[in-house]
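Every protein chain of the complex appears in place save one, which is left out.
Showing chain A:
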Amino acid sequence: MSEAVLLIGTKKGLWIGRSDAARTQWRLDGPVPEFEMQGVYAVGIDTRGDRPRLFVGGTSEHWGPAVFHSDDLGATWAEPPEGSLGFPADAGASLERVWQIQPAPAGQPGVVYAGSQPSALWKSTDGGVTFELVRGLWDHPHRTEWGAGFGGQAVHTVLPHPTDAEQVSVAMSTGGVYQTADGGTTWKPANQGIQATFFPDPYPEFGQCVHKLAGHPDVPERMFAQNHHGVYRSDDGGAIWKSIADGLPSDFGFPIVVHPHEPATVYVFPLIADGNRIPTEAKCRVYRSRDAGSTWEPLSAGLPDVSYVPVLRDAMTTDTADPAGVYVGTRDGCVYASADGGDSWAEVARHLPDVLTVRAAVVG
């Protein structure tokens, strides 16, 4: 019997929502969260294997970061004795936080990527139990020039190519988009056309503050980016980016996600500006485009008409069910879910700590 699971990573722990496959009635495990008092910046759901594997990347301000996995939908969690990932001695850095846990596409069983602070990419080939530092990106000559955004300096997005295991895109704040075509050995910046409003040269080779990348497996050459001011699409795999912000009330925001079955349908959550990080018109509104960013519509049914809080970069997601579920979590601890691609929304949770990340899947 199918069931749905929703992982809600917050600043003070993990909440797990559960539903039947219809995804219209959710209940939260609790009352105490898992990983209590840890900042859960990354969660993941790997649905490729015989049974789903859940991931959590949590950071205790006292006891440090760690990645755990669960093969029983969150009833129990495990980590290897020496931890899932850590910098080798010669790297001269220590792991501060895991920002992203991204299972690779179905054709690469066992491969899971992680992105961290400080900015590094990690690759697991054992299903996400242990990860190795991807040296090609860590040793990149640009690394010393990558900066720290307000949230820290991190690889926060990993977007593996859907069919070519050698190709991976990452995004970091700050630094921008980098891509490999040889399995991680060499990396090139891919930021042409993306603006950096905080530099004298607004179009540098790298250094942009790309907040999130997204793509659809059926159209691998098309990618979307929500930038620190700027919403972009690339139709050539990241070589050139063009603005798709016309029609949005603002080009500032953090998340961007693509519909699981409609490659031209994309969602963002506009905020007024860098210096005014509240939703446009102070209304909680997800904006949807069904034509790859040419036109946009606000989605409001079931979302609050007054809101002063952002949705952070990893706090919007979709599941892969049909009809598609879309989920957003806010900095005031609310989670809204749509089981109809965004047409209507219902509150799943309220009064949690700041929501940092959400992932959902229908499993079983």
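To be clear about the criterion, a residue touches a chain if its C-beta (ideal position, glycine included) is under 8 Å from a C-beta of that chain, and two chains touch if they have at least 3 such contacts; residues count from 1.
In this section, contacts and distances are computed from a predicted model.
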{"item": "Choices \"Hydantoinase/oxoprolinase\", \"DNA-binding transcriptional ArsR family regulator\", \"Molybdopterin synthase subunit MoaD\" or \"ABC transporter permease\" - which one is the UniProt name of the chain not shown", "value": "\"Molybdopterin synthase subunit MoaD\""}
{"item": "Sole residue of A:17, A:44, A:57 or A:86 that reaches the chain not shown, by the stated touch rule", "value": "A:86"}
{"item": "Residue among A:25, A:94 or A:163 touching the omitted chain", "value": "A:94"}
{"item": "Footprint left on chain A by the chain that the document does not show", "value": "37, 60-64, 66, 79, 81-83, 86-87, 89, 92-95"}
